[in-house]
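A protein chain is absent from this complex, but the other protein chains hold their places.
And then chain A:
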Amino acid sequence: MALRMWASSTASALKISCASKAHLSPAFSLSRCFSTVLDGLKYASSHEWVKHEGAVATIGITDHAQDHLGEVVFVELPEPGGSVSKAGSFGAVESVKATSDVNSPISGEVIEVNSKLSESPGLINSSPYEEGWMIKVKPSSPSELESLMGPKEYTKFCEEEDAH
């Protein structure tokens, strides 16, 4: 808690966003890189997260990614019924002056897309792990999840990336 408070106050002083998502993280959340990383999710090196619940996997981009991209003004998503491939692009996030591909951490069938993002793309900035989710997938190869990073590993990955 002390670490989170220090990180939050420092982030505030530096005018860096530092969202708290404690209610989504029953165990803990790590804020050392000034971005929130949640327990219970898996992470890709391209900064997408996956929440696997039974036969459904929910996918979005991380707090670290939305912070680096800036204000999101448009989100391009696939149609339900389509397929995604691990590490393949399934859509794009457009911020002011830049469009960035979003890549799927796993393979599978798209069963639902977040329709709220068409009218409120900023949900990705304000709520990257909850209301800003992008697609729901029926995984075709659940074992792919095992190759993704856990929270600690992803936090370290972000720190090393930002240190460059």
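Here is the rule we go by: contacts are C-beta pairs under 8 Å (C-beta built on N, C-alpha and C of every residue); 3 or more make two chains touch, one makes a residue touch a chain; residues count from 1.
To be clear about the criterion, contacts and distances are computed from a predicted model.
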- Message: Considering only the chain that is not displayed, what protein name does its UniProt record carry among "Prolactin receptor", "Pyruvate dehydrogenase E1 component subunit beta", "BPL/LPL catalytic domain-containing protein" or "Ribosomal protein S2"?
- Response: "BPL/LPL catalytic domain-containing protein"
- Task: Could you tell which one of A:35, A:58, A:103 or A:155 touches the chain left off the display?
- Result: A:103
- Please pick, from A:95, A:127 or A:155, the residue that touches the omitted chain in the full complex. A:95
- Touching the unshown chain, chain A contributes residues 46, 68-70, 73-74, 76, 87, 89, 94-101, 103, 161-162, 164
